[in-house]
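A single protein chain has been removed from this complex, and every other one stays in its place.
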Amino acid sequence: MRFDMVRSPSAWLKHMLGPTAYDSVLRDLEIWWEREGRVITDAVDRARTPWLRMFDSTGRRIDEILYPPEYWRMLKKGYKSGVLWRAFKDQSLEPSSLLIFLTSFYDCGLTCPYTVSLSTALPLSKYGDATVQDRFLNNLLREDDQVWQGATWMTEIKGGSDLGSNVETIAVPHGDCWQLTGDKYFSSNVGAELAVVAARPAGGPAGVHGVALFLVPRHRQSGELNYTIRRLKNKIATRSVPTGEVELRDSEAYLLGPVEHGIYLILEVLNVSRIANSLGSVALAQRAVADALSFAESRIAFGRPIVEHPMLRHQFERRIHDLEGAFALAWEASRLLNEVWRERVPYTDRYHLFRLFAHLAKYWTAEFAIQTAKWCMEVHGGLGVLEEFRVERWLREAMILAIWEGTAHRQLLDALEVIARKQVHRSLLKTIGNGSSAAEFMDVMGDIDALLQRPRDEREYLWEPLGARLAKVAADALRDRLLSMQTAGHR
Amino acid sequence: MRFDMVRSPSAWLKHMLGPTAYDSVLRDLEIWWEREGRVITDAVDRARTPWLRMFDSTGRRIDEILYPPEYWRMLKKGYKSGVLWRAFKDQSLEPSSLLIFLTSFYDCGLTCPYTVSLSTALPLSKYGDATVQDRFLNNLLREDDQVWQGATWMTEIKGGSDLGSNVETIAVPHGDCWQLTGDKYFSSNVGAELAVVAARPAGGPAGVHGVALFLVPRHRQSGELNYTIRRLKNKIATRSVPTGEVELRDSEAYLLGPVEHGIYLILEVLNVSRIANSLGSVALAQRAVADALSFAESRIAFGRPIVEHPMLRHQFERRIHDLEGAFALAWEASRLLNEVWRERVPYTDRYHLFRLFAHLAKYWTAEFAIQTAKWCMEVHGGLGVLEEFRVERWLREAMILAIWEGTAHRQLLDALEVIARKQVHRSLLKTIGNGSSAAEFMDVMGDIDALLQRPRDEREYLWEPLGARLAKVAADALRDRLLSMQTAGHR
Amino acid sequence: MRFDMVRSPSAWLKHMLGPTAYDSVLRDLEIWWEREGRVITDAVDRARTPWLRMFDSTGRRIDEILYPPEYWRMLKKGYKSGVLWRAFKDQSLEPSSLLIFLTSFYDCGLTCPYTVSLSTALPLSKYGDATVQDRFLNNLLREDDQVWQGATWMTEIKGGSDLGSNVETIAVPHGDCWQLTGDKYFSSNVGAELAVVAARPAGGPAGVHGVALFLVPRHRQSGELNYTIRRLKNKIATRSVPTGEVELRDSEAYLLGPVEHGIYLILEVLNVSRIANSLGSVALAQRAVADALSFAESRIAFGRPIVEHPMLRHQFERRIHDLEGAFALAWEASRLLNEVWRERVPYTDRYHLFRLFAHLAKYWTAEFAIQTAKWCMEVHGGLGVLEEFRVERWLREAMILAIWEGTAHRQLLDALEVIARKQVHRSLLKTIGNGSSAAEFMDVMGDIDALLQRPRDEREYLWEPLGARLAKVAADALRDRLLSMQTAGHR
Partner (left out) sequence: MRFDMVRSPSAWLKHMLGPTAYDSVLRDLEIWWEREGRVITDAVDRARTPWLRMFDSTGRRIDEILYPPEYWRMLKKGYKSGVLWRAFKDQSLEPSSLLIFLTSFYDCGLTCPYTVSLSTALPLSKYGDATVQDRFLNNLLREDDQVWQGATWMTEIKGGSDLGSNVETIAVPHGDCWQLTGDKYFSSNVGAELAVVAARPAGGPAGVHGVALFLVPRHRQSGELNYTIRRLKNKIATRSVPTGEVELRDSEAYLLGPVEHGIYLILEVLNVSRIANSLGSVALAQRAVADALSFAESRIAFGRPIVEHPMLRHQFERRIHDLEGAFALAWEASRLLNEVWRERVPYTDRYHLFRLFAHLAKYWTAEFAIQTAKWCMEVHGGLGVLEEFRVERWLREAMILAIWEGTAHRQLLDALEVIARKQVHRSLLKTIGNGSSAAEFMDVMGDIDALLQRPRDEREYLWEPLGARLAKVAADALRDRLLSMQTAGHR
């Protein structure tokens, strides 16, 4: 049946992309998830927020995160499969994207550690001093259980959108490194051995240009903890990633790149996360569809499985069609990232096009994941709201995917900004605009050009539905192109 | 500011309906909620599913539900305010509707007990034998703490949509009453003293016409428990109503109405709940908007409160406009219920029109509540996904409102059926179709007539977007009418 | 039946003490507990550790403790009944002792806030500057809901026994007050408005004589929080008192008494708590006996209630006899406190006798509470280990009573020290040694004198069983005296 490929993430990747160089890696990892991982991630979600053990019995601060041991096994599985080291070995982000997609089908929270580790390794490899790289980078790229993890901590208590005003962590030079003091309020993967952290060098300019990016290890050179974890946050979902609040107090740190480019480095980091978030959102939506499908095939009402009821069948068809579109959009964004991630300021037009895609994909796929997870719960009827059946988990996860790394508002406004400042929507047409939806595409372009004539406030006021149309038409066009490539038998 | 009325449910009711006969009752209840109830309901939600104490220490089965004591105080507050007794005293469901709306702003789960108590009292008063009424009805209508509660238990493990196949509870006559044996899988307000229960008289016809409605008290005439509670269900929300699984074993029961009308009685019961659910959904959406507004007024980004950012401001405006529409639709459905609830088989056209409204309102308002609660979380950014801030609660609640009493699929299909069989959409036009959206209305009507020409399966396949348009256009038209009535200064 | 007085704390007090000036106060409070408090404290224990809300939605640190609202009502009940204000109004600690005993029968955790509030008010009234007293004391003595609470925070992460080494919080003078910086690891009643805190004035001597006592309000004069709560501790019991970790950072503080007497003030504070702890332990043991009795009366085995089985009946008799002894010991200690609490360095012999009683009573009553709670669980058989029946709660509570304010080791060693240095055991004999157990008493005295001849290490090595005998014989003698006074009809 034509719905079958939604049941397996590797089958779906084959459906959308044809064969890749990583098919056996993907297959092996999928087999592991089906045999062992599925029940582990269920148990981790069921156990809610892990405990934080702050002190050992001698009174020494340790800040240990108490997951069940199998959590660590599950986590390491992805690192060992190559979600990080393959990117550096093969000089391509493609394996990371594929493995993040596959993992997210089973546990989209778990891909956060992978993603932020990648978002740590990339700027370190790109902007870190040789000595700093020597000391830290290889730890992140290990292929065994001793692999280190990374993390990206930008947001403080006053909010994550307006970093220029809200980053209050101060950095002061100290010997051959810096010392950071401040509180990070949303610190994902808070148990990581390394983090990239936004901070404000003392005496620098106010606003966004006074913020720089630093590398902060978990331990000082003396071996002591370099910062403390105030608490783990009780999130409604993504319990596979410990999110905490971090208290930096004269914490040793290493500057990455020039101070005055700090905000660009931070945005580079965030954009990597947005791509991963987009892939994760699509995989999560696929999972929700797969679960809804299994249920609808086994649930009988009015004498037949409910999947055979016309309205529901139609919903499955539309849903899978749109899933293909969402995937195509996220994949295109990840392809572009793979092209441009080595760029530095000043960026090319290609980079700005990537930025547009990053925002559209983050926005559109998260929204799609939410609506799909909600629908999946409805398909399950009353069972959908019971903790016992766990389909409600997908909605919880999706809400976090939508909010992490910038909400829909943020993505839409940033997309509008890159359009307004760089006119990147023009090159969109070139890239994807000549399929069956070309007319609709032209219509959207016209409306955008008209919008750009209006005053800024008005523009923002009116932009949302148009931004949604842009994402939708791009997704549909990319879907058609991608599927026709598979039909044509090449890639 | 024009957003102000969203902060108070009584202010909102005044905004939409003008003065009512119950304004002081509403004001008093709102004051209680603001002073005491708000923190109680927070604590109840935080405590998750209550415990069920099955046995006392002597080994006697007791099935006691362990809420904190203040829960009971909060619950009784609504009964004492008149959510039930006023309906009978004033011979009007209007006070019930108003009080349910107001309560739902603070705790939409709590309105479930009120609603199912009403859904128990109504058929009991309409169809119960005199002796049965004498014995039970007044207990439900008490104005003090000793008031009894009702409950409505239809659904069994195989699902709630197809009652004809899935009600397997058997009823056999026994002396002057009946005995019921079977398991009810979703039993809301499971601690109630009385329940109306769907069961199948032994030897009757298969299918939906073999199902009848019974009144089942919590205790046998001997004083023993009349059934046992297998467990309380771990729902994701509406923790203010205990939902359980009930094991009926030769449980004493009283038949309501003629057996052969059983399914109609059951649907009458469900339709009362759907109206309450619609009002509750709108109130929940209002609450989410109110919370989003408070947050957006206090959160500063880029130098001003985020509520002043153009895109967000626009979203508030649209959201409140649509909230008015959702309210108008739900209110019209409740007005119609108040007109027709005394009808019996065979029903008038007015009753069928009510049915259409019940389905449209249930569907549309729940969907609106979900989308509004989701948006409220996004407005809160990262704080939105933390248990500590509790705005995620509204999405959990909304998901249950959407699924209880029939999912969107069910409502849409039942709406389609009443349209197809009774052509009730025709009278819609008469009632509400001559406002500013008349053209859109005519267009929808035309599409519906065209759809009705198609074969049944195709009809269902295509109906969803059209049903949504119908609900939307009806909501908008009713909103315009209602607001213009307020402007005109009468009601 | 002669067991009846164990069912009611006020009946027990009458049994042991005869009529008091506070009988109507006690009766009223007991009625409230039976009617309302019992189920509230159950719900509070069931809800486990409350949440700590650190920030409001604007990002301001607030450190609010999220108990259910009825918790606050229960807590205030004791203050309004006079657990604190009566001590100052009547210039006697007797009402505090009586009310603490009665409350502990229902919730011994709740008496911690009362006790530490008393332990704050006493040194404030005794050692505080006039201006400091003016500003703060009356808030603690209010008779309405606005009453402030106190707290006593000494212990840091390295442990509470050896304050000389382990208090690392530093105090520096700052204008008209001091500033404290350090972390307190066990901070009972962490939400209090005032605390007395051990800290080390900078530059002072090492060891125990460098520690002084300070008064620290929750808010700075500027209105900001004066310290932050790092977290609430997940204790196994006494969930009615929030215990947290406090981070003092330049926190405003007021010195109490002369620096060089700091350690004596701290010990005065601790000794007040030990008396309350002793009364609480006895009341808890009484409660466990009462619950065991109810169960044993209703549980049938081998054809009769198990309370009528000879072995169990004998256990009840012994248990209640020993309960009388434990009460008599705790009450004598509280009477002595009432005599000596106004003393300052240098203390009289009477004060040193009090110290011996404080240690013996703390040790003996806590041990008795543990053993009684354990036995109560065993009486309940399998039900005893189920959370549903809650008798296991008493053992959890008792374990905390035994450990708070110094474990058995600490009490025994401190008792030995006061014996060795002040020979206070001699005056014991005078006070209580001429009853039926005089011979045993003489024997114990002889053994103590022999022990004191040995080297210090050997003394400690051998002291434990002898200390236990001393406590037991004192308890028995005091019991006999107290009961004979009741029989004699005077007091």
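By letter and in written order, the chains are A, B and C; residue numbering begins at 1 in each of them.
Quick note on the criterion: a contact is a pair of C-beta atoms (placed from the backbone, for glycine too) under 8 Å apart; a residue touches a chain by one contact, two chains touch by 3 or more.
Computed from a prediction, not measured in an experiment: that's the story for all the values here.
Interface note: of C:Ala328, C:Leu412, C:Leu428 or C:Ile448, the residue touching the hidden chain in the full complex is C:Leu412.
Contact with the chain not shown here comes from a single listed residue; of B:Lys158, B:His261, B:Arg313 or B:Arg426, that residue is B:Lys158.
Although one chain is not drawn, the whole complex shows that of C:Ile31, C:Ile300, C:Val345 or C:Ala439 it is C:Ile300 that touches it. Within the entire complex, the positions of chain B that touch the omitted partner chain are 54-55, 59, 157-159, 185, 230-231.
As for the chain not pictured, it touches chain C at residues 155, 158-162, 165-166, 185-186, 233-237, 299-303, 309-315, 370, 374, 377-378, 381-382, 384-388, 392, 395, 399-400, 402-404, 407-409, 412-413, 457-464.
Touch with the hidden chain on the side of chain A covers residues 36, 39-40, 42-43, 46-47, 51, 53-54, 57-58, 66-70, 294-295, 298-299, 380, 383, 388-389.
Note that in this section only the chains that are shown with their structure count from here on.
For the pair chain A and chain B, the distance between mean C-alpha positions equals 38 Å. Shared contact sites, meaning residues of chain A that touch two or more other chains, fall at 158-159, 185.
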